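A short write-up of the structure that comes next.
Certain chains of the assembly are absent from this excerpt, and the rest are unmoved.
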Amino acid sequence: MALAARGIDKAFAGVHALRGVDFEVRAGEVVALVGENGAGKSTLLQILSGSLAADAGQVRVDGEAVTFRGPADAMARGIARVAQEPQQCLQLSIAAAVFLGAELRRGWLLDDAAMVAASRTLLARLGLDVDPQQPVGSLATGQRQLLEIARALRAEAKVLILDEPTSSLTDVEAERLFAIVDDLRAAGTAIVYVSHRLGEVQRLADRVVGLRDGRNSGELARDQISHQSIVGLMVGREFAHATRQPRAPGEVLLSVRGLVTSAWPQARVDLQVRAGEVVGVAGLLGAGRSEILRALFGVDAPLAGTIEVAGQPLHGRGPAAAAAAGLALVPEDRQHQGLVLGHSVADNLSLPTLHRRGWRVAPQRERELAAHWCRELDVRAASPALRVGSLSGGNQQKVVLGKWLAAAPRVLLLDEPTRGVDVGARGEIYARLDALAAAGLAVLFVSSELEEVFALADRVLVVHQGRITGALPRDRFSEQTIMLLATGQSLDSDEVPA
Amino acid sequence: KGAAAARPKVAFVSNCVAEFWAIAQRGAEAAAKEQGVEVLVKMPPTGTAAEQQSILEDLLAKGVRGIAVSPKDPANMGGLLDQIAARTLLVTHDSDAPASKRLAYIGMRNYDAGRLCGQMIREALPKGGPIVLLVATLDQDNARGRRQGIIDELLGRSVDAARFDAQDAALSGNGFEIRATYTDQFDPQKGKAVIEDALGRWQDLAGVVGLFEYEPPLVLEAVKAAKRLDRVKVFGFDENDQTLQGIVDGEVAGTLVQNPYEYGYQSVTLLARLLQTPDEAQRRALLPAGGFMDIPARRIDKSNVRAFWDDLKQKTGRK
Amino acid sequence: MKKILGIAVLLLVVVIATAVLSHDAVSGTNPFLSAYNLQNLCKRIGEFGILSIAAAFVIVTGGIDLSIGSVVCVAGCILPWLLRDLGVPALLAVPTVLLLTAAIGLWHGLLVVRLRLQPFVVTLCGLLLYRGLMRAFTGDQTMGLGTTGEGVRWLATGTLPLGDGFGLPVPLLVFVVVAALTSFLWRRTVIGRHLFALGSNREAARFAGVATDRLELLAYVACSLLAGLAGCLFVLDVNSAQASNFGNFYELYAIAGAVLGGVALRGGEGLVLGVVLGACLMQVLPNTINLVAGSNQLEFAVVGAVILAGAAVDEIVRRWLARRRPGKA
């Protein structure tokens, strides 16, 4: 037995996150840990990897009881973790970051050349083609997630803990990761895997362990694993799939002509989104999907192009002007861009709409707003007065969504809107977006999960190297077509204009 | 421009930035004009020995023909002063460095000025009483000399310029008691604050002395605000307008003035004339006897304040 | 509130200690508690308190203003010049100075917001620049009102009599008004909320449609404006400003007061009440020393030691509390 935990208890101020949880993983086994947002998965993994001390309970490595005083202790025992919200040294070079804490050296000296070469190989294995001498800060969110995985692989750990490693990855990168996980399993590594993409769990897991409200909720052996059984483990009940509401696109709400972003100065972007239309944007990691949304919302000044909202050109620069014009952006990086982590859930929810009710803050209205959206989106927080940073990843994501839904925008831009959100809540979000679209909202969303694109979109735009290489109506959705377009190959048949 | 470049350059260096030195600058510039030399006036912005050293080194690099300096720390700056003396003409003013190779010292003796101030206090307070002293800092020779002069005179001690009483030493005798010496580190707000606090602490204070130019007005303000002008006498050093006005109005008992204008004027005149005199023997004759040109401190009180003030205004061109 | 408990207790301890230590058993009087002393103390708290609020305005945005002392110097040199040398009436002169210092703040803000220069660099240069300019401007002469301007000096030296020989110093009243307005702005208005969001996470605030640039500008303007106001009070109080050292180091006192009062240097955190307490402590300590000790030689050492001890005790108590009241709902 590689790693085992018995009776783990952990309480935070106001929240009892884990109550007597047992968990174990053996060498050469992939165990998936599933549970709703806030069930305690990340907390458990943090305890297993020495980043957090348990209040009670015991952790054993290879049968031997251990007490970790810090992540370094766990690492020394061969336990490596890819965190759900990785902390990274943005100023370090990629190679330095990959080898941080385990630098290659020649005598007293750092062996930078070796580290660059080794990290280049590692990253290539994950399909990340970047110069390892560049700073980490130059990477996009998904690329940073790959870097984190590379770090864990570099450690050649006996126990590899992956906490939602694919939440910002597209299917292509995810598939590469699965192949690597298969290899590691074959080589005898114990792997703990957390994901809200249940397809991945089915694909990878030898065993599924469920957590519900901080308690063990059961276990599934390889042959018991199915979508239904996993969901049952998580929520203990079955929920119906929302049916798409029929709707007819109305006037053009968002119209973009000749948009040029600074990351892709050679590419021109033209697109339109109508009222009542949900448009998905697909593409490979780093294709420039986020860049387009950022430029539309005025976060990065575009080099050229016009943006019209409901026929009116966007006046002024910056997100404040865009928000005033009725745009809203749910960014992909909730920790840095989506939330003021140190402020309360309520403050975060009201931030974009605060100024609409005059120059004074109205605490009563704020409380009502917070209560409303916490309920609507099923945010699992003991109170809206809690620091949003203390919420679990998925619940944080719901707050980011909620604060912009509360703003009642005309055009909603979403970048990975359900990143880390559990299946149940995800279904409800889909249903809500569907209803909003039916009521005349225009939605443009980026998603790395094709499943999500297929579930939501009326139309898909595929992006490759900053360019829109194709637009597919709902009846032409297919994985192959999108992959072709996403890798820059043209379709044989006639293209549908954006 | 060409003529200016051709005129020999001499430098006048102070030990800090102060109004006092602004007056000295006037004197130095007046003398430079008369003597046909160019004078560079330099003041160490935060008044440290290190700054003064940089300034002196840069002046040497610049090739000035003579330097008049008020050495920040005469006891320890001997090496630098000798280095300067070896390269150019060197005189000291305001504060002397007798052990160095300087040609002359132009100024007064602070200890003597302190004793003069002490006499003035004794006359104003024949029965003695508790006294508080306010000084910018105690780590300058002039500050120490003045303070010690006052203390020694009040306590009726013998003349000994080398004596030093610690800042918080209990000092009394001869009817006088030195309750405290406060420093304000050149911050007027702090200066006023400590005197306010002293007035609050001791109801029986008989006199307060401000030893630096900007301090007597602060003391006056504080005493006035406490409505104790009738019981607390104010004494001071130097010729701040408000100090002088206070003497005119009978609110300040008196002040001891140095003559910064003369410091500047005499220093530059001496340097210029040395430069213009090629003959070694004649040069020596220009130097004051014993290397000390006494610009004595003067006591200004109600009797002579008008005449002094008018003269000062005329010299400095101020209204 | 927990944040300012430590400083409140520390202040109380110092005040009680001073009252006890300064008690004169012989005459039975207590210099510290005398109306005269309290009045002086209140005046200084008012003057320096405004500076601490000024500093806090920029600190809550995650910036810093090292030029506060030099802006005090600007106000201290320009106001007497306007009043005495130009004969501008006081009602015009004070607003002119405030306008000038606000312009300085605007300039800082523009450099920070538009050019994205580091606040530390911008205001460090300001520290050097304005003092240097004032030295040239005044020709190193001491600036003061002389014996003129008795009227306007009421702003700094006047009191509102409360009977019993005690009067509320005008600077304290000004400070109370400034503090109350600031507290209202921070806690009750959208601007305040946005200011704190910006200080906690500028990127997230921008993504939420907050006009971060304009707010940051506002913070720098408010800071310099208040520093200018305090500068006016200082020079009207002491009636003597020498460009080379007027207001020297005041930025550090101001920042210390704010930080002592629980304003976090990383931004996004702070209570006006805490700043008020911090400013009080910074002024009570020297008063203590002057009333108790034989000289004020150890003043800096004592202030430094007490602040440090305060911060340390605060931290230790907070940890102890956290350990005693763990998790459970």
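Note that the chains are named A, B and C in the order they appear, and that numbering of residues resets to 1 at the start of each chain.
In this text, a contact is a pair of C-beta atoms (placed from the backbone, for glycine too) under 8 Å apart; a residue touches a chain by one contact, two chains touch by 3 or more.
The model shown is predicted, which means the values in this text are computed figures rather than measured ones.
Taken over the entire complex, each labelled chain kind is present as follows: A x1, B x1, C x2.
In this text, only the chains that are shown with their structure count from here on.
Among the other chains, the CA centroid farthest from that of chain A is the one of B.
Central chain (C-alpha centroid nearest the global protein C-alpha centroid): C.
Chain C has its Cα centroid 34 Å from the Cα centroid of chain B. Taking each chain's centre as the average of its CA atoms, chain A and chain C sit 45 Å apart.
Across the assembly, chain A contributes no residue in contact with two or more other chains. Shared interface positions of chain C, defined as residues touching 2 or more other chains, are absent.
Those residues of chain A that touch chain C in the shared complex are 11-16, 55, 297, 299, 318-320, 322-324, 329, 331, 336-343, 347, 351-352, 354-355, 358-361, 382, 403. In the complex of the two chains, the chain C residues touching chain B come out as 22, 27, 29, 31-32, 34, 36-37, 40, 44, 47, 135, 139-142, 144, 146-147, 157, 234, 237-246, 248-249, 286-287, 290-291, 293-297. Remark: chain C residues 188-194, 196-197, 200-201, 203-211, 213, 268-269, 326-329 touch chain A in the complex.
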